[in-house]
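Handing you a structure now.
Note that one protein chain is taken out, while the other chains of the complex remain in position.
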Amino acid sequence: MSNKEHDVTRRQFLNYTLMGVGGFMAAGMLAPMVRFAIDPLLREEKGGKMVDVMAVKDITTEPVRKTFSVDRVDGWHKFKEEKIAYIFKDDNGKIIALSPVCTHLGCTVAWNDDPAHPNQFHCPCHGGRYTKTGINVPGTPPPEPLHVYETKVKNGRLYLGEEKPRGGA
Amino acid sequence: MHRGKGMKFVGDSRVPAKGKFIPPKDYSEYPGKTEAFLPNFLLKEWMVGAVFLIGFLILTMSDPSPLEKEADPTSSGYIPLPDWYFLFLYQLLKYPYASGDYKIIGTVIIPGLAAIGLLLAPWLDRGLERRPIKRPIATSIMLLTVVLMVYLTWESSVTHNWEQSEQQGKIVKQVEIDKSSKGYQLYSQNCAGCHGQNLEGGVGPALVGKNLNPAIVSSMATKGGGNMPPGVFKGSKQELDVLAKFVSDVSKK
Partner (left out) sequence: MFQKLYDWIDERLDITPLWRDLADHEVPEHVNPAYHFSAFVYCFGGLTFFTIVIQILSGMFLTMYYVPDINNAWDSVYYLQNDVAYGQIVRGMHHWGASVTIVMVFLHALRVFFTGAYKKPRELNWIVGVLLFFVILGLGFTGYLLPWDMKALFATKVGLQIAASFPIIGDWIKLLLQGSDIVGAQTLARFFAIHVFFLPALLMGLMAAHFLMIRRQGISGPL
């Protein structure tokens, strides 16, 4: 015991070992449980399957409301989720499928049902409006454009996937 | 107000000191060395705990907890089994003097007496002697009880048909069966009683996923084998072929 400052006493040594063993036990017990609990955070997102919605030749420049259902798996619960899309061709002939979920607070918007603002999407909850291509009209509540579905054309049929935010635009 | 003498002060309150409490012995009065609880003794305890935990975690990893197929209240012929620590009671109820009209002996009287005896042990065995050898009655009753419980558990586990137990609870995947086919009609008349309406098993094993060929099916259906008695199938030779083909096809799904 020449250097009192640096020598670890027997008691301190025991205390450290005790903390080590206690920590090991707590970790051994809790690690599997915590990993179990946070499983939803670490799950890899599975890309949704594309769903056949309508024939491409039926798509016009006027938005039409189409409902389709997507298979969803929620843990042990499997169900079909009903989704709505407004489908039309834009001026360049590109097919656009808009999700009618208002980006303000999640109400469902409708096409052309407000006589004061023809040819716009209109949200009944807080009066949000979007142009035909889904761009939010400045001065109304929505902060961003309507989300668009991923589209794919195969054998003359239109397939829709997940809805994605458009960002900016 | 009474104050001072004969009072015990606990914080602000005064408690009359009766002095009847039997004070615990100071541990330093016990023979031999003592050791501080923290950290010396606790460290040893936790080391034992850590070793125990490692063994326990290995057990959980190597042996998945059993899960049988989903409960089906309409199923008949399932032979239930309690968890192993109730097996002795389960076995006790099989004996004639603890079943039938005497069921109450096995279900209430014996367990009840054991429970009450256990609760009242300090008053049934009041002597000051603590060494087990010096109180032969208490020691022998307890030893006898333990031996009986071990024996009953053992009896129960050796007389139980574990293979059938495993079969009857197995998770069987649902397969599509054409219930309008001739084969299914024959199956339903001859086999479904034991092997289940969906070939999922019951008293007999599940047939789904067994990958049976038709020859084996027809042989089992007529001659029996294993736990299956001979002559279960009652019908013509042609019907047997239809049935065998049907079961074989489903068993391969």
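Note that the chains take the letters A and B in the order they are written out, and that residue 1 is the start of every chain.
Just so it is clear, a contact is a pair of C-beta atoms (placed from the backbone, for glycine too) under 8 Å apart; a residue touches a chain by one contact, two chains touch by 3 or more.
Note that the structure is predicted; figures quoted are calculated from it, not measured.
Shown chains touched by the missing chain in the whole complex: A, B.
Only one residue from A:29, A:51, A:70 or A:107 touches the chain missing from this view: A:29. Summary of contacts with the chain left out: across B:9, B:56, B:95 or B:151, the touching residue is B:56.
In the full complex, subunit B touches the omitted chain through residues 22, 24-25, 27-28, 30-38, 40-41, 44-45, 48-49, 52-53, 56-57, 59-61, 63-73, 75, 78-86, 89-90, 93, 103-104, 107-108, 115, 118-119, 121-123, 125-132, 135, 138-139, 142, 146, 168-169, 171. Annotation for subunit A: contacts to the undisplayed chain at residues 29-30, 32-33, 35-37, 39, 42, 75-77.
Methods note: only the chains that are shown with their structure count from here on.
Chain contact summary for the complex, subunit A toward subunit B: residues 11, 14-15, 17-18, 21-22, 24-25, 28-29, 32.
Contacts from subunit B toward subunit A in the complex involve residues 38-40, 42-43, 46-47, 49-50, 53-54, 57.
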